[in-house]
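Yeah, one chain of the complex is gone here, protein chain that is, but the others are all in their spots.
Right, chain A next:
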Amino acid sequence: MARLLDTAQRALQPASGQPDAASFDRQFTEELMRIVPETDIIALQACALRRKTALSHARQGARRQSAQVFSEIRQLLAGARLAAPTQLTISSFLASAEAYHHFKFNERGEDTAKLMLSLRLDRVLHDRYRLESIDIHRLQTVSNFARMKKADGDLPGALRLLWQGILYCNADRSAWPFPELALRRTGVRGSAVWTTMAGQLLGEFALIISETQSGPRRGEVMACLKSLSADAGAPLPEACRAAVSAKHALLSGDETGVLAGAEHALSAGFHDNPLVCLLLLRDARQVLEQTSPRDAKILVKLMDQARASFQRIPKLLLEAAPA
């Protein structure tokens, strides 16, 4: 137990060289500026700001206001003479944002259509214009597809998509869930952003499992988890394996397995993924409340620290983070 607390404490310390929101934005912007004319940067910024406003309206349930601002972006796009990669970039991010609008207001069918459009546009940006970091946006889209499946009640479908995303982050090209939209070549893996993205997908994966832990769909989720683990081709990072093992233990009612898996996952490297830390610690707390309430209280404090760490999730990945 002391080791788990100690490991959790260390896991929540900011790691040196950890990617932050500003560095990701810079990386994406630098790459973008290599392929779009300087005069188009203003249009990109204007559309990004309007998109933020539209999403804010949608989150607050203001459907018409959200739709109105999306309409403004389309008019800006139509009226401005922009280079092809600029148009593609604006259109792709616009499609993703509109997909959220359709999803939020239960306009099913249109939401997935817009996500597919975004994937198609991103493929062109990557393969033709060599915008490598757009691959992260594609993974965000996969994550959003998973959320839609979850909302539709297709939990195995959601888990499978997220799992494929995690494998893809770990350089398994064959795991990409939409083969008809596979990239001609993929960029180098191993950088911090891929680790963080994998961690975020794993966080969503773990969230689904946590939410169904004591419900009627537990058996269905357990079966899916078993089949995914068996199917994994490329080697997974140790942290991912351990986190999945901890979740499996949770579903099986194996308390020792929960604590051991949490400790193993945290020590193997989730220092930059507070969401997964939070979920693993929550499971451990649940076990400890029965066996060692004092230690459970210490864990609660560590979990509060983990929540504060949400600030550190890079902006590119923020939209996928669950509320």
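Heads up, the rule we're going with is that contacts are C-beta pairs under 8 Å (C-beta built on N, C-alpha and C of every residue); 3 or more make two chains touch, one makes a residue touch a chain; residues count from 1.
Going forward, contacts and distances are computed from a predicted model.
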Task: Missing subunit (named according to UniProt) among the choices "L-cystine ABC transporter ATP-binding protein YecC", "Radical SAM/SPASM domain-containing protein", "Luciferase" or "FMN reductase" - done: "Radical SAM/SPASM domain-containing protein"
- [ ] Touching the absent chain in the whole complex: find that residue among A:Gln68, A:Ser214 or A:Thr291.
- [x] A:Gln68
Task: Touching residues (missing chain, whole complex) on chain A - done: 39, 42-43, 45-46, 49, 61-65, 67-69, 71-72, 75-76, 79-80
